[in-house]
Every structure is written in C-alpha cells, then in structure tokens.
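For this depiction, one protein chain was excluded, whereas all remaining protein chains were kept in their positions.
Moving on, here comes subunit A:
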Amino acid sequence: MNKALRNPLVFTLFILPALILFVMFFIYPIFSSVYYSLTSWNGVSETVKYTGLSNYMKAFGDERFWISVKNNGWFILFSVCVQVPLIVFFSLLIANVKKLKGLYKTAVFMPSIMSTAVIGILWGFIYEPNIGLFNKLLEVVGIDPVYWLSDERFAMLSILITNAWQWTGFYIVMVLAAILSIPGELDEAAAIDGATGFQRATRITLPLIVPIISVVIMLSIAGAMKAADIVIVMTKGGPAGSTEVMATYMIKYAITNFKYGYGNAIAVLIFMFTLAVTVLYQLLIARRNERIEY
C-alpha cells in the first residue's frame, strides 16, 4: 500500500475527490468573487459590464467603509486585549477547582451553543434602558440610565461585550483542555519546591499553554474580521452607522441595493484584510511558539 501511494497516479486519484470539493467550494467562489468585483453586475442581470477597479476605488474613498474597517479593528482589539486574558484567567480558575468542574465547564460553554438571535434578544433585555439589568444596577448607585444600544458612545462597546460573552466559553474549553493535558508532575514538583499557586500558574502553566493561546488569538482575529450576525441582531449597524462592520456594510450598501459587483469587491477586501492580519500574526508571533516539548 505504501508503495502504491508513492505512485503519483494513485496518489492523484485518491486526492481527486477532496480536490474537486475544495475547488468547487473554495477556489471557484474566490475567483468568481474577484471576477464580479471588477464589474457593475446587479445580481440579476445576465449581462455583466466590466468596470475595472472602480468598485475598489469607491470602497477606499467611502468614509463609511473605513468606519466599518475601524469597527472590525475594535473587535480584534477587544478580543485580544480583553477577551483572551479573561479566557486564560477563567481557564486557570476552572482548572484548579476541586468540585463541580463539569458544571463550570458546561456553564461557560453554554452561550457558544446558543443562536446569535437568542443572544441578541437576551442581551437586548439586559441593555433595555428602563427595565434592563445594567441600568437597574446603575440606578442603585444613583447613576442616570445609559442608552446602551442607542447611544453612539456605548453601542459598539455593548456589542463587543455581548460578542465576548458568546464566545469566551468556547475558547475557555479549548484552553482548559490544554491546561489539563499538562503532566501533573510538573505542578506537583513545583508545589513541593514551595511555589505558590500564582507562581505555578504564571511560571509553569501559562508558558506551557502559549501555543493554544496563540490559536485562540488567531481564531478570535478571524472571527472578528467576519463578524456580522451579532451586529445585525443588536443594532442593525446603527445608530447612524456607528456600529457597522465590513460584512454588514457589504450587505447594506451593496447587496440590498442591487450592487452585487460592489458587494463582491467588499467581500474580496474582507478576505484580503483577514488574510493579511492572520498571516502577519502567524509570521510575527505565532511561529515563535508553536511547539512545546515536555
């Protein structure tokens, strides 16, 4: 069998089905998007007019597009700077509890299996200006109600918090698996040598789970770049376009306006930006700490 797999023809035949699927569902759509992004296709017409790079120029010259890019940037920053430290913190806490570990794991994982629509409604109640939980708490300490979703200053933050709540549990379970796979002897040896819990967490556990944290950061970046559903459910990109992200910009300014050519140009830009950010991250940070040897 090993010999047979060295035969290029057999090898090709075996990878052919997967290759066909890959081309059909990944390569072809990308090329198709690039092609349509160079046209003024309205999404319905059979005639397609070539317009060169005008769609890209239009996007680069549109202030609204850059607002949406900036908001994607907020998603990335919030994920990396706030969400990831919380993920690591809670993972370390859960890994060290003696009782009901399963319950904690299930509880934190729960939001990630809920639909975004449900989460939107749930958090809509929490952010409700009159009866919402947050404003009730503010009322207790004598602070005026905050219009979380209708005030430009708070709308983006509200979405970021909700999005983090939805996905933190998913990543905690990933990090937790990495922590629990660390040989127990390392921790025990350190404890015998007199290391405190904090020292063991920061000097032993944390360095050993760096590769999985790196994966979590990369997945968060990719997720942040394609975020759309949570924005649609919570604010529809408003108020006044202040929470628009690239994907919702694409839907609102292109697809719903019968501008599929422009929509495809935005889709290509999202792909390129995501690729650029993830490649940069891989090259500059992730590659340096890919493997841990015990």
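We take it that contacts are C-beta pairs under 8 Å (C-beta built on N, C-alpha and C of every residue); 3 or more make two chains touch, one makes a residue touch a chain; residues count from 1.
The definition used in the following text is that contacts and distances are computed from a predicted model.
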{"item": "Missing subunit (named according to UniProt) among the choices \"ABC transporter substrate-binding protein\", \"Ger(X)C family spore germination protein\", \"Cytochrome c, mono-and diheme variants\" or \"Fatty acid desaturase\"", "value": "\"ABC transporter substrate-binding protein\""}
{"item": "Among A:Phe65, A:Trp148, A:Trp167 or A:Tyr281, residue touching the chain not depicted", "value": "A:Trp148"}
{"item": "Sole residue of A:Gly73, A:Pro211 or A:Pro239 that reaches the chain not shown, by the stated touch rule", "value": "A:Pro239"}
{"item": "Contact set of subunit A toward the excluded chain (per top definition)", "value": "1, 3-4, 7, 9-10, 13-14, 16-17, 42-46, 64, 127, 129-130, 145, 147-152, 155, 235-241, 252-253, 255-258, 260"}
